[in-house]
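Removed from the display is one protein chain of the complex; every other protein chain stays in position.
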Amino acid sequence: MSDLNLLPTDVEDDLRATVRDLLVDHCELSAVAAVYDGDRSLVERLWKALSVDLGLAGLLVPEEHGGAGASTREAAVVLDELGRHVAPVPFLTSAVVATTALLDSDHALLGRLATGDCTVAMTVPLSIELDAPGRELASVTADDGGRLTGRVTSVAGALEADVLLVPTVDADRLALYAVPVEQAGVEPVVSLDMTRQLADITLDGIAAELVLADAEAAVRRALEVGAALLASEQAGVAGRCLETTVAYLKERRQFGRVVGGFQALKHRLADLYAGVESARSVAVSAAAALAADEDGSVATAVAQAYCSDLAVHAAEEAVQLHGGIGMTWEHPAHLYLKRAKADQIAFGTAGAHRARLAGLVDLPPVRA
Amino acid sequence: MSDLNLLPTDVEDDLRATVRDLLVDHCELSAVAAVYDGDRSLVERLWKALSVDLGLAGLLVPEEHGGAGASTREAAVVLDELGRHVAPVPFLTSAVVATTALLDSDHALLGRLATGDCTVAMTVPLSIELDAPGRELASVTADDGGRLTGRVTSVAGALEADVLLVPTVDADRLALYAVPVEQAGVEPVVSLDMTRQLADITLDGIAAELVLADAEAAVRRALEVGAALLASEQAGVAGRCLETTVAYLKERRQFGRVVGGFQALKHRLADLYAGVESARSVAVSAAAALAADEDGSVATAVAQAYCSDLAVHAAEEAVQLHGGIGMTWEHPAHLYLKRAKADQIAFGTAGAHRARLAGLVDLPPVRA
Amino acid sequence: MTIDELRGRVADFLATHDPRSTDRLEFLRARYDAGLAWVAFPEGHGGLGVPQALQAEVDRLFVEAGAPDNNPSANGIGLGMAAPTILAFGTDAQKARFLKPLWTGEEIWCQLFSEPGAGSDLAGVATRAVRDGDAWVVNGQKVWTSGAHNAKYAILVARTDPDQPKHSGLTYFLCDMTDPGIEVRPLRQITGEAEFNEVFLTDVRIPDSHRLGEEGQGWKVANATLNNERVSIGKTALRESGMIGVVARTWRAQPERRTPELHDRLLRLWVDAEAARITGQRLRQKLAQGQPGPEGSAMKLAFATIAQQLSGLELELLGEDGLRYSDWTMVRPESVDFTGRDAGYRYLRAKGNSIEGGTSEILRNIIAERVLGLPAEPRLDKDVPWKELQK
Partner (left out) sequence: MTIDELRGRVADFLATHDPRSTDRLEFLRARYDAGLAWVAFPEGHGGLGVPQALQAEVDRLFVEAGAPDNNPSANGIGLGMAAPTILAFGTDAQKARFLKPLWTGEEIWCQLFSEPGAGSDLAGVATRAVRDGDAWVVNGQKVWTSGAHNAKYAILVARTDPDQPKHSGLTYFLCDMTDPGIEVRPLRQITGEAEFNEVFLTDVRIPDSHRLGEEGQGWKVANATLNNERVSIGKTALRESGMIGVVARTWRAQPERRTPELHDRLLRLWVDAEAARITGQRLRQKLAQGQPGPEGSAMKLAFATIAQQLSGLELELLGEDGLRYSDWTMVRPESVDFTGRDAGYRYLRAKGNSIEGGTSEILRNIIAERVLGLPAEPRLDKDVPWKELQK
């Protein structure tokens, strides 16, 4: 292992500032909360601004397909900022997971993804684990004519998608098909995290286009990149929770003192700071490791094992340390709590990532 | 389950006061520390005062054998006090474990135990788990003439014993033999907890007396009672650690304030108080459940699972919150830390007790 | 009075008031008048002045006879907090006026204590009560009021003298919730529901005869109320009651979702829950012998921690199902079941367990200071006139 650069490059700093400016202006937390009551007007507007106006949809698309040809490092910066704002946009599902799955395909969809013309979702449950067996990755079957039949539940990004990328299983080969979303049954799910609302997908003998005939490696790679970069979203969620809590406790007075001056809270916040810094570090490290193609699986497992729980802890501390106000709907803390808890389950829990890590670093479990 | 009485009876209160008075007078912590440097003069003196003068050796021995015919409740009170003073005496090993193993035997040893005339140790490793297979309970074999051969390592109470009670394995039956300690090879072990120093026992074809031919139930019962009552010792260790730490922090001044007034420490001590109260409760509950013969295995598993780790935590907090002085040999905190850590491993770790509990309360593990 | 004499009283009462043929309200009023409502209360106020420990037997006999109850869950604040405070501090007229309809459930009570700026620091309330002849005129905002929309009366703490230090300028009132100056707005929580309310008071008039305790004594009276809240450690719980039971059932029902790490975490929490249950049992046995002390704070602390960890674990155990929620629609639930609805609701609702009724941070202070005797926090607000404090 060489020492990867864990500090942001100038390009990454600029990218962060641009994304943050846009989110500060266009992603008010009250509008985010409105998605819980069915008002999803923010979603399309914000995604258009990010994907088309800023061109983030094509961040990972190679330049020859009209994309920015950036690496996982830059995508991690975007996700960190999206996490900080609990932005309800399908960047992770379309610009990261679906895009990564298509990278080896040379398919025309890549070009459409690059322009933001088309948003894509790969149909796996959000909770899919990275080492899930093929039959869990792909519950849909394709007949000889390329007609797809099956059902996939709890798919993230499908509500925002134009095209579904459907892993199918056939004998023991995993293939990838593209289906226009209008032809699939897409049933919205009342989700714990409505800022990444899920949908159940039903495919009922739909004609589809084969994108990759031997797609298992591409699909697994897409999930691993998704999991690795989700860690940056989690670090963003956690960092924002820490910041807003510290800021609130510097203002809030009880017992004639600023509440943030009570030592028990100071020590908890100090511990949380240490955790957030570590979360940032392992998230950046995973993105850098994948970009450099160096030991990415270990770095991903570490990042997910660490950040999944840390983000939940940070959001829980934010709710608790805001006192009663943090329990109210009008305060945004709950948006972060729900995102953090759903993110913890997304791509497998921390425990699942630790179990995966055991195999990667030779810490075997109990002998059977 | 009826509601067991979890409060001390008057008899138990009197017993506690008597034992405590004796320990305050005769179990100075500096003398306890001396056992680490090989000066074990306290051990014999203190054990004689407790076993003979107070008659505690026969606490669990039935009245018809000359004992006090008391229950596990009273023995728990004694162990709580012994824990509070890290007393280096073989009460647990002789008056609880060996005595319990003999209860069904009607053997003359019971009478000798009752008077304090004879101290007995059952030869199992202190770390033995309650559901260990028979071959681990008994690593010694007996030939047809009742001659014992084998080796048992890390036996507690053997250094103080007059007689060893040796579980033997033969085909698949577990028997129990008695051997005068002079005839066995008893090799002292440099132990993590020198206040309960271990020994390795070697039996080299020694003639022994058969005490119980079919002893597995008796041995397992003895271990369960030992584990259940060890919880009271652990609660005593934890309670004393909390008390001395609180007392120290009420005196110690730094930064112009009493250190115990710093809120971060107050909150830790509050949490520790809650833990110690729970430890006491589950320890008493286990002793009461065994005395009433009601659901004793679950109560034992709960008590061990809770108290083993809580006592270690309390001792660790004591060392930490005493600051530098807690790291020194001259301060008694280390005696409690070493006892707590060794107790955690004794009769299996908390994890082992949780695993046992899973089977008792229908919380099955992952399906094979 | 012996327990047998008490049993005789119940039998006599039931002989003259057949639960099957007597109107419910009439039955309850008669039971109150017979001193068989809360038997530890004095005669004339629903009781017989006998030990609290006898209450359970009386309740059991009434249940056995098929008698209607006073639906205590609908008036928890009234029965648990208002009634003992009125008994302790009320005038004879107040006791006579309020206790009976409170016990029968004809008048539901709520609590107007917390404010946006006075949460843990209750003595910081800013709601003002200004004397106007024989009455007080109250203006301010209260929050975290459960049942305000159903309540006929409220216990209220307001500031009557801002020139006094914060603890000395408070007064305690019994406030008519049907006053036109009262506006109740639902306060939506992170679960989507509005279990609590905000209450806005605008020129609410309270007759001085509805002041409880002396003017300026409000802090002392309020503390009596809050102690009743905090020492409440519940009834004997069966093993696996509450959140642990729910999650243990989920575990048993979902073998395919089990993992070794979830197993050990569940077992740890099972042990913690069982330890808390046994500790509660021991504490109740202790309390039966004497006065409630601050030790109950440790029980509430443990309850919150365990419920939060368990409900968090349940979502991880459920995996994909844990990503789904039942319904975000804003509703006003009539009652609250911490372990009800779905796993997502349990997870979110449990977050309140460490805030409502004394935050876990305040409880730790109470244990450290009142049980362990450690020094109180340095305070700068105790001797300064309230109006001069920085808010």
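Note that the chains take the letters A, B and C in the order they are written out, and that residue 1 is the start of every chain.
Keep this in mind: a contact is a pair of C-beta atoms (placed from the backbone, for glycine too) under 8 Å apart; a residue touches a chain by one contact, two chains touch by 3 or more.
As the structure is a computational prediction, the values presented were derived from the model and not from experiment.
Partner chains of the missing chain, restricted to those shown and counted over the full complex, are A, B, C.
Residue-wise, the contact with the chain that is not shown comes from B:Leu337, picked out of B:Val181, B:Cys241 or B:Leu337.
For the options B:Thr100, B:Thr168 or B:Ser191, the residue in contact with the chain missing from this view is B:Ser191. Where subunit A meets the omitted chain, the residues involved are 1, 3, 5-7, 246, 249-250, 257-258, 260-261, 263, 266-267, 269-271, 273-274, 277-282, 284-285, 302, 305-306, 351, 354-355, 357-358, 361-367. Touching residues on subunit C toward the chain that is not drawn are 260-261, 263-264, 378. Counting the whole complex, the residues of subunit B in touch with the unshown chain are 36-37, 125-127, 153-154, 189-194, 198, 253-257, 262, 264-265, 312, 316, 319-320, 323-330, 333-334, 337-338, 341-342, 344-346, 349, 351-352, 354-355, 365.
One rule holds in what follows: only the chains that are shown with their structure count from here on.
Closest to the middle of the protein, by Cα centroid, lies chain C.
With respect to subunit A, maximal separation of chain centres occurs for B (centres as means of Cα atoms). Between the CA-based centres of subunit A and subunit C the separation comes to 41 Å, rounded to the whole angstrom.
Note on chain placement: the centre of subunit A and the centre of subunit B lie 52 Å apart, centres being C-alpha means.
Look at where the CA atoms of subunit B average out and do the same for subunit C: the two points lie 43 Å apart. Residue positions 259-260, 361, 364, 377 of subunit C each touch two or more of the other chains.
Annotation for subunit B: residues 263, 266-267 touch two or more other chains.
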